[in-house]
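Yeah, one chain of the complex is gone here, protein chain that is, but the others are all in their spots.
Then we have chain A:
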Amino acid sequence: MRLRHTAAPRPAHPLRTLAVATTLACALPLTACGSGSGSSDGKVKLSFSWWGDASRAKATEAAVAAFEKVHPNIEVGTQYATFAAYNQKLATQIAGGGASDVIQIDWGNQSQYAQSHTLLDLSSGPGKVDVSGLDPKFAASGKEGSDQVAVPFGQTAQSIVVDETRLDALGVPVPKAGWTWEDLQTFAQQVHARSGGKTAGITDPGSTWPAFQSWLLQRGKPLYTADGAFGFTKDDLAGFWTFCTQLRKSGAATAANLTETVVSGPAEDPLAKGAAAAEWDYDSIYTSHVAANKDKLVLVPLPTVNGRTGMYAKPSMLLSVYARSKHPKEAAELVSFLVTDSRAATALGSSRGLFPDLVVRQQQGASATGADKVVADYEAAADSLLSATPSAPPKGDAQLITLMQRVYDEVSFGRQSPQDASASFMQQAGQILEQ
């Protein structure tokens, strides 16, 4: 027999009161904490989000404080997370319509966000940012068509980080700017031979997508065409991988199991372990390499083809204004301050790469010390070797970076030939780009 309970007629039952109270408690703050951009004290409240770690947090807070001092009517709230988490969060915020006024974006995501009209055009209108202090070619990296959707917030360039202490001990000279890939081969084999096979000359660059980009640029080919397709063929990739395989097989480049660890960051990679004497990386990572390594490290430009290094001024990150920001003018002022003002440069230090504004960069470089000075000097010397900055990579670039690692593993572990692997890469990469 089933009991049939009907709705209780008693109006003030304790449990029902509890249920109502719970609902009310949930609904109350609805009115209590209204939307955050209200300005009870007459101040404009901006939000600014970026990625990084605690040390960058300190630097960024200091730069924001300097901005608030100059603009007492603006209050900036900052939020940050680490890179992967930040990008997930930003994607959700943008889809849900709640991103910060000023957002730091990765170059790889720029075209994707620009195409969905979430980034304000900073070349005209209320959110105009003066970028005349920047190298025009470098500033153009933030352009999508004619719109300036982002302003670079730090410059980096490709380099080879070399362990000078180890080379001195082995009696191998440090490579010089203008060296070729053949020189690299000789150098790396020397290191391997003189260290008794303990140290490879270089960490195998075959899994590094941007290393392949420079390899192509040296041969006059772009990684991507202007409309976001590949600027190279299967044979170009097979050529790169064949070269790397030669290096690896002779012991000049690291073995597969060591090469794999490159993704975990400077502290755990072959250079820090003493298993390689040189490694491809961006110069903005140099400080981290120094922190992870007891030896003296120096920066050397990439090996060349007909004098071309294939290096270029790359934005390590960019600043954008959210298209739905309620305060585009103030947001643009913050962006301008962060990329051109010397007070911002002082506060930010080198935690994001070279400062965008050229005049301020020079002042900063002149007074730099330690690892910062090495990077500043390297960039100053490398300036004449740089190719033009290509336009922002198409959507899917981040996936290609991991695809490159995965497919090259097949080659370096000896499961596939460079030819077969490059065919397989082109096929999978094509699908990613078409999405």
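In this section, a contact is a pair of C-beta atoms (placed from the backbone, for glycine too) under 8 Å apart; a residue touches a chain by one contact, two chains touch by 3 or more; residues count from 1.
Quick note on the criterion: contacts and distances are computed from a predicted model.
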Choosing from "Dehydrogenase", "Potassium channel protein", "AtuA-like ferredoxin-fold domain-containing protein" or "Putative multiple sugar ABC transporter permease", the absent chain's UniProt record names it "Putative multiple sugar ABC transporter permease"
Touch with the missing chain holds, among A:Ala292, A:Val305, A:Ala368 or A:Ala423, for A:Ala292
Of the listed residues A:Gly98, A:Gly220 or A:Gly370, which contacts the missing chain in the full complex? A:Gly98
Considering the whole complex rather than only what is displayed, give the residues of chain A touching the chain that is not shown. 1-5, 8, 10, 13-16, 18-19, 22-23, 25-26, 29-30, 33-36, 47, 49, 52-55, 57-58, 61, 77, 79-85, 88-89, 92-93, 95-98, 265-268, 272-273, 284-285, 287-288, 291-292
